[in-house]
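Shown here: the complex without one of its protein chains, the others still in place.
The block that comes next holds chain A.
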Amino acid sequence: MAESNEPQAKATASVSSSGNPTSSLSRVSKCPETLEEGKRSFSDDAGFARVQPMIEDWHQPWLNGVELLEDSNHNKHFLPTGYEGIDVLLGGGLCEGQLTEMVGPSSSGKTQVCLYSAALVADKHFGVVMFVDTCNSFSPKRIACIVDQLSSSFSGEAKERRLKRVMSNIFCHSVFDIFALLDVLHQLEFKLKQQVKSGDTKICLLIIDSISSLLTPVLGGKGSEGRLLMVSAGIILKKLANEYNISVLVTNHMVGGEGGILKPALGESWKSIPHVRLQLTRDQGSNICNVSILKHTFMATGRTAKFVIHSRSCSVQDGRGR
């Protein structure tokens, strides 16, 4: 029987990795009828021929290592956060094409890092920053303060103009549930697709502060829909990051784990999604924050650094008359 079906046997042999005679035999005995069936439906359904090119179009072209390296050298830059400690720790800052997550307890400096990076990236002409705000924590006033600090060498009119330019390059969108977030991400993807063709100023940093407050109300319980929503948000974020060379920064909070020790929220299935995971802590009543790497694509975990959140008062605000 095996000999009579020689061609099929060869075909299956390439599929079965071990070449175990009994397993290939059992496959062979099943093979003819399935192939027959396949042939019949193939010839019957002329639509398949029309669909096939579409399926082939659908998948991405393959790349080899050299091309990947070239892509990462040309398109995946580091965006500085502005905090020297973090930038040194990460070898330059937030990497484009990657999803970076910051976890930390309340008031540990997560939002400050987000606001500072937004201001710096918009200031250094890297591109447009998109800020998705879920806890009303986007403070334009704080951004104005940071820009004021950054442009201390300028004065008067030039400073004002610079402030306007930087702040016009930061877009903020308030989102209060996970479905709205998915909607925003789909819209964004659609816009980016167009932009790739028309070549407008590109979005280079997408910040979601905080993603966990959207996910906590839907997570847990008996159903798994919550986890599904979480993972699909993660997949879109990573896709956007990779295809359009965006650096995505999300924040996550911490919950009490076993023995009262704090651990990042959102659980195990989220843990595998971000490329880079940083943990922030701050001592009560001081400006000094500690940052440590919990996960990184190419760096050792456990390294730590310190940075200082400046709380200089904002002169530009008080002086501006409207």
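Definition applied: a contact is a pair of C-beta atoms (placed from the backbone, for glycine too) under 8 Å apart; a residue touches a chain by one contact, two chains touch by 3 or more; residues count from 1.
Just so we're on the same page, contacts and distances are computed from a predicted model.
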Among "Ubiquitin-conjugating enzyme E2 1", "DNA repair protein RAD51 homolog 3", "Pre-rRNA-processing protein" or "BolA-like protein 2", find the name that the UniProt record gives to the complex chain excluded from display.
"DNA repair protein RAD51 homolog 3"
For a quick check of understanding: of A:Ile86, A:Leu120, A:Leu150 or A:Leu214, which residue touches the chain that isn't displayed?
A:Leu214
Specify the residue from the set A:Asn75, A:Ser152, A:Ser168 or A:Thr301 that touches the hidden chain.
A:Ser168
Looking at the full complex, which residue from A:Asn136, A:Ser155 or A:Thr297 touches the chain that isn't shown here?
A:Asn136
Residue among A:Lys124, A:Lys193 or A:Lys306 that touches the chain left out of view
A:Lys193
Positions on chain A contacted by the hidden chain, ascending
51, 54, 58, 105-107, 111-112, 115, 118, 128, 130-131, 134-145, 164, 166-174, 176-177, 184, 186-188, 190-191, 193-194, 200, 203, 210, 212-214, 216-221, 253-256, 260, 262, 265, 285, 311, 313, 320, 322
